[in-house]
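Let me begin by presenting the structure, written as structure tokens, before commenting on it.
Every protein chain of the complex appears in place save one, which is left out.
Labels run A, B and C following the written order; every chain starts at residue 1.
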Amino acid sequence: MSDLRDLYQQTIIDHTRRPRNFRPMPDADHHARGHNPLCGDRLELYLKLSGDRITEATFTGAGCAISTASASMMTEAVKGRTIAEAQLLFEKFRILLTTPIHENVSLDGLDKLEVFGGVREYPVRVKCATLAWHTLEAALKRDDHEAKTE
Amino acid sequence: MSDLRDLYQQTIIDHTRRPRNFRPMPDADHHARGHNPLCGDRLELYLKLSGDRITEATFTGAGCAISTASASMMTEAVKGRTIAEAQLLFEKFRILLTTPIHENVSLDGLDKLEVFGGVREYPVRVKCATLAWHTLEAALKRDDHEAKTE
Amino acid sequence: MIEAPTAAGTQSAAPPVWNAADVRRDFPILHHVDRPVAYLDNAATSQKPDAVIAATTRYYKSANANIHRGVYRLSVEATDAFEAARTKVAAFIGAPDRDELIFTGGCTESINLVAMTWGLENLRKGERIILTQMEHHSNIVPWQLLAQRTGAVIEVVPISAAGELDIGAYQQLLTQKAALVAVTHISNVLGTINPIAVMSKMAHEHGAKILVDGAQSVPHMPVDVKQLGCDFFAFAGHKMCGPTGIGGLWAPRGILEAMPPYQGGGDMISTVEFAGSTWNKIPHKFEAGTPNIAGAIGLGAAVDYLSHLDMRQVAHIEAQLLAYAEKQLQTIPGLRFVGAAADKASVISFTLDGIHPHDIGTILDQEHVAIRTGHHCCQPLMDFYHIPATARASLAFYNTPADIDALVNGLRRVIEVFA
Partner (left out) sequence: MIEAPTAAGTQSAAPPVWNAADVRRDFPILHHVDRPVAYLDNAATSQKPDAVIAATTRYYKSANANIHRGVYRLSVEATDAFEAARTKVAAFIGAPDRDELIFTGGCTESINLVAMTWGLENLRKGERIILTQMEHHSNIVPWQLLAQRTGAVIEVVPISAAGELDIGAYQQLLTQKAALVAVTHISNVLGTINPIAVMSKMAHEHGAKILVDGAQSVPHMPVDVKQLGCDFFAFAGHKMCGPTGIGGLWAPRGILEAMPPYQGGGDMISTVEFAGSTWNKIPHKFEAGTPNIAGAIGLGAAVDYLSHLDMRQVAHIEAQLLAYAEKQLQTIPGLRFVGAAADKASVISFTLDGIHPHDIGTILDQEHVAIRTGHHCCQPLMDFYHIPATARASLAFYNTPADIDALVNGLRRVIEVFA
């Protein structure tokens, strides 16, 4: 059995208890809702863009530790990146969560997001960690539909 | 295991191959149809009465050996009996078919019908043996509904 | 720890209670070597005693044949075993007539069957279907689908903060063209035991029929459909020590005979012609095709097992466990119970301040404690309490004070992780 602390790393606990960028943004350029029907997690994501660069990202909502920390750290990670860069980051993040640890893929650039590597051992929690990212995708597509993990 | 000949007694085989009173009766006083959906047996029963006494009984139809022989022997057995006597006979016949052999009930008067005693060992065949009798009941009630064993 | 219950602790009328350790020995999964778990998700599904597993295995190994249509011995034996199971299950819920017990795939199917037969035939536009705020999705969605088709209207009996039905409001709703009441016997989230006998009487006074969702009651208390006075009673085998894929529906003969069939197919017919078909008598009219034969036989064995334990004893033991659990859980800082009905079964929903139920579930799992977290198929009830989810520990007679201690210790660990 894996150690609990692999999942609930101190960084994750910290972001859950004091989520960064946790506020609505009334003048957002992009906005989307995310919902994980399994656990009832709901979040709203707000983005401001300059050209194709994300200049600001905030969120509100209620969710589990993993989904809240993931949203918090995502808003930090994508700020200043272009849309393409953010999408690449999500791709790497997804690989981090779902691919056996010894595969030889470069996950350079995930930086702090690597604390979510422990989620790999908890397949039912992958959806919690990716909810914010799915919502980001939806927001960037200006998709008015809710993002859902299920 | 019981011997097959307990079920297919020579009398039964004989009545199956040459059923007695096997003809329609266009001027019947009473008439009913019987149907056993499980095996597809169908028969039609015709009665003539004088007062409450059955003076003639005939049948037509197609069925298995047990149901055909039972119909044949029933038409013989009820001829000359009153309705009440025929009903009592059915009651005894039913007991013969369904009650363990050592029970202390008088089945006097069944006479030749006792050859159906072997059916007791074959519960799924009880319906075959009683189809003609159910049809008799229906005919006496002037019931236009089909008699069904199921 | 509470003492293992003894005969001395029970009412004099009740038979002496059994020993928890003996009962646990009947359940192979509870002493599974790889991973002994404090299994506290009994409201989702129960574990299975050896007797049930063996009954289905025995059927496949020595008596497997299709039923109701064969003249050969194997088929006759299979038919007899299947029909004997019906007799047992009918008796277990107090059905006056064994032909009134229809085997279905589960509680959900039982409710859908009623909606799509009795419901489609009897519900008129504008007539009311009365549900409650605490219903399971399986006792909500079938009525929504029916309402869409018929124009019937759904009304909801509100509940108090403690999780008890507002019977005054129920009375009020009954006066407004109520055709059907569909209510759970025991809430799978709150544990509330609803006053069905009273509610049936009130429904009938207003000419409404009443369906009871017994998924959570049959496994945990003596049930008698005559005493409940309801018109339909639905339940699931897998929650009462039986196999998955089998459940039951009871209704009185008169109602069943008047109902149109549900699914069409083999066995439910009397005659089939392309010009039209006629139906078999009950219960077969509602059992189209090859049924879950092994499942029914397994459910029969489950009922034998539970009857042997005695459902009064089951309820008694579970009440003791519940009292112990509530007392112990009160020592956990930040723990809030969801549901505090006066009449309550052994289901405990709770939240921990600042910690999401999902995280509680994951951490408890690491501590070998299995509870359920989420909306428990009761989203409208979550909406009522303005919470996305709860953590839920649901007890069965084979649980022990040690299981509860494991839960309590696990919760302390949860709080530590988030400290």
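As a convention for this text, contacts are C-beta pairs under 8 Å (C-beta built on N, C-alpha and C of every residue); 3 or more make two chains touch, one makes a residue touch a chain.
What you see is a predicted model; the values in this text were computed from it and never measured.
Q: Missing chain touches which shown chains?
A: Looking at the complete complex, the unshown chain comes into contact with A, B, C.
Q: Considering the whole complex, which of C:R69, C:K177, C:H206 or C:R413 touches the chain not shown?
A: Candidates C:R69, C:K177, C:H206 or C:R413; residue touching the omitted chain: C:R69.
Q: Can you list where subunit B touches the absent chain?
A: 1, 4-5, 7-8, 13, 16-17, 38-42, 62-66, 68, 122, 125, 128
Q: Which subunit A residues would touch the chain omitted from the figure, given the whole complex?
A: 35, 37-38, 123-125, 148, 150
Q: List every residue of subunit C that touches the chain not included in the displayed model.
A: These residues touch the chain not displayed: 28-29, 32, 34-35, 37, 39, 41, 44-45, 47-48, 52-53, 56-57, 60-66, 69-75, 105-109, 111-112, 115-116, 131, 136-138, 140-145, 154, 156, 236, 238, 243-246, 261, 263-269, 271-274, 276-277, 288-295, 358, 361-362, 364-365, 370-374, 376-377, 379-380, 383.
Note that in this section only the chains that are shown with their structure count from here on.
Q: Provide the C-alpha centroid distance between subunit A and subunit B, rounded to the nearest whole angstrom.
A: Between these chains, centre-to-centre, one finds 80 Å.
Q: Can you compute the centre-to-centre distance for subunit B and subunit C, using the mean CA position of each chain? Integer Å is fine.
A: The separation of the two C-alpha centroids amounts to 47 Å.
Q: Which residues of subunit A are in contact with two or more other chains?
A: Where subunit A is concerned, no single residue meets two or more other chains.
Q: Subunit C: which residues touch two or more other chains?
A: Touching at least two other chains: none.
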